[in-house]
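Could you have a look at this structure, given as structure tokens, before my questions?
With one protein chain held back, the other chains of the complex are shown just where they sit.
Think of it as A, B and C in the order they're written, each chain with its own count starting at 1.
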Amino acid sequence: MTKILKNQLNDHFQELLNSSNEEELQVLSSLLKAYDDKKNNKYATYLSALTQIKTRFLENGDYEVLLPIQPLINNPLKMVHGGITATLLDTAMGSLINRVLPEEKAAVTAEMNVHYIKPGIGEILRCVAHLSHRGNSLCVAEAKVYDDNQKLIAMATGTFAIINRPQSQ
Amino acid sequence: MTKILKNQLNDHFQELLNSSNEEELQVLSSLLKAYDDKKNNKYATYLSALTQIKTRFLENGDYEVLLPIQPLINNPLKMVHGGITATLLDTAMGSLINRVLPEEKAAVTAEMNVHYIKPGIGEILRCVAHLSHRGNSLCVAEAKVYDDNQKLIAMATGTFAIINRPQSQ
Amino acid sequence: MTKILKNQLNDHFQELLNSSNEEELQVLSSLLKAYDDKKNNKYATYLSALTQIKTRFLENGDYEVLLPIQPLINNPLKMVHGGITATLLDTAMGSLINRVLPEEKAAVTAEMNVHYIKPGIGEILRCVAHLSHRGNSLCVAEAKVYDDNQKLIAMATGTFAIINRPQSQ
Partner (left out) sequence: MTKILKNQLNDHFQELLNSSNEEELQVLSSLLKAYDDKKNNKYATYLSALTQIKTRFLENGDYEVLLPIQPLINNPLKMVHGGITATLLDTAMGSLINRVLPEEKAAVTAEMNVHYIKPGIGEILRCVAHLSHRGNSLCVAEAKVYDDNQKLIAMATGTFAIINRPQSQ
């Protein structure tokens, strides 16, 4: 049965490959890379693999997430899709909190408020998240997204519930 | 040059095909379908094609968006990724408003507030958006997401700025 | 010492009384009534006494708070002050949750999102709060404010943390 599925997928892929123009092929390449990266655990989710985000702590304790802009994540107006921007902000705030919590705890988003300020265009969106309040049961974070010219693109605040980390996975 | 890219992509695809298990192949199939659907204008963005949402107006004027749950959109805890849920809510509210506006106008999200209430699990998430206020320069909408058992999964409100629709595209 | 304070207050009051026009006297009357009502425990806070809100459960389990519009709560544009509208929404949602919780628990507002839609003018603002989600540690509520003509004036959602009720008071 897996064999049949593989044959079908290959047929579909050959057809898509033949009918694609160069811009579309770039997207197809992004999709295969995302699939590969998730498969090899370079990313924990397909969504983060699709966005190819890069994360790091800054020296002041804030948390930075870089998002390369590519056709795959754009809306029909050729700007970054608002859902992707929201994902970027949520990921930055949630990851920051999860990284400062003790190992047996996890943070889940209870609430997020996003302001969209300018279109997300250019090469890279840079998101910086800051931990505003660290409580025992609730944390509050804020995050801002900037474009290549350091212009503010979007900003958010979020409330995160601290729970006991589910076992395994 | 396109030829070289096609050969590279095909090599990468064959390699991925050979090394994938059945669950992974289902995701690969979803990725190819999304690419195909966007290519053929069944969806306006790759993100909506990836999520395979289905939309319709309800009789009372509300707007419904159905999102099939699939591994592609899950987080590591096998629940729908919060960024996808935010995208679903934003899409439902924004699409509703764009569909009730005159043709020369468009709505862009100025602000969105999302409450995450329960994990998104099961077969389908159903989002229903309602137009709370229709103004000349600002509209306000609200939306709720339910699971297969009609349990509330998430809810949002949004402020949308009404602009003159950009030409073409 | 209390005697001296009383004399000072009386002097101040007589001076204010003499210099007030009729519209101002109505406000002065409202202030004294609020002070009296809080003193006699008709209201739990000076702020609620100043606003003279009336509350009740509706048959469907929602919670209604009526706010009479008076000069005391207006902004310079002779509309209800946005801070009063926010207070009305917060009070309605928080009171609803506190009334459905067991006696040893209390709800405190963790986060509130308010949309201001139309000016609050007329005789009475009517706020209706609905419990969207009842969790063990977090509750989510939504509320809407209507004017005399049932037009939507404002709406809000809120996240409330459930805590053990502090002793006494």
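The rule is short, and it goes like this: a residue touches a chain if its C-beta (ideal position, glycine included) is under 8 Å from a C-beta of that chain, and two chains touch if they have at least 3 such contacts.
No experiment lies behind these values; they were computed from the predicted model shown.
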{"item": "Contacts of the hidden chain among displayed chains", "value": "A, B, C"}
{"item": "Absent-chain contact - pick from C:K54, C:K78 or C:R99", "value": "C:K78"}
{"item": "Contact set of chain A toward the excluded chain (per top definition)", "value": "113, 115, 117-118, 132-133, 135, 140, 142, 152, 155, 157, 159"}
{"item": "Interface with the undisplayed chain - residues on chain C", "value": "1-2, 5-6, 8-10, 12-14, 16-17, 19-22, 24-25, 27-29, 31-32, 34-36, 38-39, 44-47, 50, 71-78, 81-84, 86-88, 90-91, 94, 108-116, 166, 169"}
{"item": "Missing-chain contacts mapped onto chain B", "value": "110-111, 113, 137-138, 159, 161"}
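Here, only the chains that are shown with their structure count from here on.
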{"item": "Inter-centroid spacing, chain C versus chain B (mean Cα positions, whole Å)", "value": "39"}
{"item": "Geometric centre distance via CA averages, chain B-chain A, whole Å", "value": "15"}
{"item": "Contacts with two or more other chains, residues of chain B listed in rising order", "value": "113, 115"}
